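The complex appears here without one of its protein chains, the remainder shown in place.
A, B and C label the chains in the order they appear, each numbered from 1.
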Amino acid sequence: MSFDIDKIRNDFPVLGEKVYNKQLIYFDNGATTQKPSPVIEIINKYHSKLNSSIHRGVHFLSDQATNDYEDARKKVAEFINAEKSSEIIFTSGSTGSINMLAFSFGEKFVSEGDEIIITEMEHHANIVPWQMLCERKKAKLKIIPFNDEGILQTESLSTLITEKTKLVSVIHISNTLGTINPIKNIIEIAHRQSIPVMIDAAQSIQHLSVDVQELDCDFLVFSGHKAYGPTGIGILYGKEKWLENLPPYQGGGDMVDIVTFENTTYNEVPFKFEAGTTNYIGAIGMAEALRYIESIGLENIGKYETELMHYATKKLKETGIVTIYGNAPEKASILSFLIDGVHMADAGMMFDKLGIAVRVGTHCAQTVMQHFNIDGTVRASMSMYNTKEEIDYLCQTIHQVKAMLS
Amino acid sequence: MSFDIDKIRNDFPVLGEKVYNKQLIYFDNGATTQKPSPVIEIINKYHSKLNSSIHRGVHFLSDQATNDYEDARKKVAEFINAEKSSEIIFTSGSTGSINMLAFSFGEKFVSEGDEIIITEMEHHANIVPWQMLCERKKAKLKIIPFNDEGILQTESLSTLITEKTKLVSVIHISNTLGTINPIKNIIEIAHRQSIPVMIDAAQSIQHLSVDVQELDCDFLVFSGHKAYGPTGIGILYGKEKWLENLPPYQGGGDMVDIVTFENTTYNEVPFKFEAGTTNYIGAIGMAEALRYIESIGLENIGKYETELMHYATKKLKETGIVTIYGNAPEKASILSFLIDGVHMADAGMMFDKLGIAVRVGTHCAQTVMQHFNIDGTVRASMSMYNTKEEIDYLCQTIHQVKAMLS
Amino acid sequence: MTNIQEVQREIVNEFTLFDDWMERYNYLIELSKDLPVIDAKYKKNDYLIRGCQSKVWLNAEYKDHKIILTADSDAIITKGIIALLIRVLSNRTPQEIINADLKFIDEIGLKQNLSPTRANGLLSMIKQIKLYAIAYDAKEKKN
Partner (left out) sequence: MTNIQEVQREIVNEFTLFDDWMERYNYLIELSKDLPVIDAKYKKNDYLIRGCQSKVWLNAEYKDHKIILTADSDAIITKGIIALLIRVLSNRTPQEIINADLKFIDEIGLKQNLSPTRANGLLSMIKQIKLYAIAYDAKEKKN
């Protein structure tokens, strides 16, 4: 299949917009991706023709919405090759998923003195829920460090694991350094001691093929809005054997079987974890986004984005005035950098006015900044619809920024 | 202001749809309401022109989205007359809101032997989170009963309250019986003993004017999708003095101030309670829906819906073959009933094929069914876009159903 | 006796006669009346297939290498659909049931009743029948 960048760009209406009279260059894909027309249209269609609450209705619209919602679940299962679609729980996003897991897993399996292992390069979403759990349960958080290249020191994992270790939770692709972590290896090491592993795939699901059965991960999370889908929807994948054993997170409609004031029994998996009216339109939109990804081909996308990354890295280095943070050999199209002698905030404001949307700051990964002893970086995160021309323009701009600001 | 039903119906594209070749009659508004064009359009516009992650960006799109998101917060605050917009927390829905409160309030204020008071007519969303909390903390759930008319026995509240009572949580309008509960009175009684009160306004916010300052409630929740807005978004209102004192619910991006592995400090209210990428497009859509409600006028809506309710009640009674559950004098446009001698499931299937969307079952309020010792009811819940003609057709259909099924 | 395929075809043919949903339902209501009454001793919670809106009781017996199904429901249309299911699936060998592809449900427009929305026990009922068949089949092979 050929990769038709013009066609792809055409599928994303926002890319045609101008800001401050400049053609928009959207390099903030790590924060959220833009939406292709099929996603926009299905949401529109739902709101205009079909909207109806799911699961409990006995009427046509409700049947239709329920079927589409459950089909969305199947699509997600298929996309990550889950064994069963009941292993897919719809949540509000990656953050919602990790919090759900931290609570449910924590209630059942974590007690005083136990340990959870994460890495030094986690997004706050994969730090704070575990810290909160540890505080509640008097458990301990342990950290796999990374080196100055941004490479995870995986070899330290086996020494970090003790008989008190209950879970290992690892970011697949760092949203700041771009590092693609060797999660298969990590999962193997943890499994040797029978410790379950959660993968934060928020930055990887849209970039490379994730096969939960092949990885053998126990849990995996990602967000709809970072994979060309709508906001307010995300996924918690869990192996059936785990989900069956975890207590529910939120209580409410749909997640129950029989409710009495004396005793309430819960619905089966996955419904047990989906309390209340779920964001079914979000789920349906998300499935459409995954279909869109499939129509382009994840392999094509990954290849193209990697090419962009290599190109951008080379070009940034050629400016001679840029320091890149994160230089792992296995890297996705996320580039964190600073222009020498220029404050990131100044750079961000200038980029903005020149039409370039980058992110500036800690990228919700303050521990990464602490590692390098910096306040933050400028981050350009590239997607399938970005181009080399856009990268060229960014690099030109860098010179301009430098000239003005120092 | 006149109430132009034709114009209103025109604003809701789905109402023009046919099901099984019959004109759709949508009487399932208690489950979810349909969306007017301005809401559909703003979501569309966001997806096509503006989408960008909020709060952390320094670029144009992100600024715009952040401003619109924070304006949405102001709109919600204004709509319920909150003192400050920082008292408005965006959640995933009423269920998400109640679970957030049950956790955060429970962590801080509820311990062994303490009591939470709810009513016998709660939606599961206002039962199960408290049951889960009570189980975790070994606390006790106490129940304000209702009588066979569906009237809450408010007078029992003062005897239920003890010094162990930590919170009273009450449904404003019953999603099953339609009863409008005397929440002002309940709040007064509880406040006399300095006990905070949460109001579940999921069914009232779209029907009558809710003024949190006048009510003096401590917390209030509702859902976007039941008030003509999108799915996946809801509100937890809390008085500032409470929100400042409650611990966060979910951990992640945006809700933190400084994150280190040793110690994490939290952002200020309301951000402390909004972890991760929030459903900002949902929030913006929700605000648009509230604006739509205002453009029609909540008073006009309430008056019209009450008129529909009285008309429907009269008509249903005139059939002579219907039993209505919930006959409180103060009632919203929610009608639960059974056709004598006809199973609700049979009735539901027939209504469906005749184009009428009603809900059949327990409506996530099993304790209400237990009260009446029935398996469930048929529920017709009416909105501003329903008409007397639709009610007439429902009543005709009831005769047809009865004739066929007995 | 006609096989599962043939009975399904029969049913589909019967339903093509109907112009609208009310006629179809009328027919299901008729069928519900013919459903052989299940033995009272099976109308207990142990035999109940839980559904949200209507109750379905189901019993399976094994006679002469065949599974005999009896059932009931408190809802009439559901009972009519059950009557169809029994017509197709009762008095069959476990293998026949295990392999049965119940296309007729879709073809006569009742597929909805098997969607996860319709918590009326029909989907669970079919699952339960297949489970019985698997169990009797395993037993058979053991003997």
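The definition used in the following text is that a contact is a pair of C-beta atoms (placed from the backbone, for glycine too) under 8 Å apart; a residue touches a chain by one contact, two chains touch by 3 or more.
Bear in mind that the values here come from a model prediction, so they are computed numbers and not experimental data.
Participant: Among B:Ile8, B:Ile54, B:Leu298 or B:Ala312, which one touches the chain that has been omitted from the display?
Facilitator: Spelled out, the listed residue whose C-beta touches the missing chain is B:Ile54.
Participant: From the list B:Thr32, B:Ser48, B:Ser62 or B:Thr362, pick the residue that touches the absent chain.
Facilitator: Per the contact definition at the top, the residue touching the missing chain is B:Ser62.
Participant: Give me the chain A residues in contact with the hidden chain, please.
Facilitator: 20, 343-346, 348-350, 353-354, 360-362, 375-376, 400, 404-405
The rule is simple: only the chains that are shown with their structure count from here on.
Participant: Report back the single chain whose CA centre is most distant from the CA centre of chain B.
Facilitator: Measuring from the centre of chain B, the most distant chain centre belongs to C.
Participant: Measuring from the mean C-alpha position of chain A to the mean C-alpha position of chain C, what distance in angstrom results?
Facilitator: 45
Participant: Mark out which residues of chain C touch at least two other chains, giving numbers and ranges.
Facilitator: Within chain C, the residues that touch at least two other chains are 52-53, 119.
Participant: Which parts of chain A, given as residue numbers and ranges, touch two or more other chains?
Facilitator: Chain A, residues with two or more chain partners: 56-58, 62.
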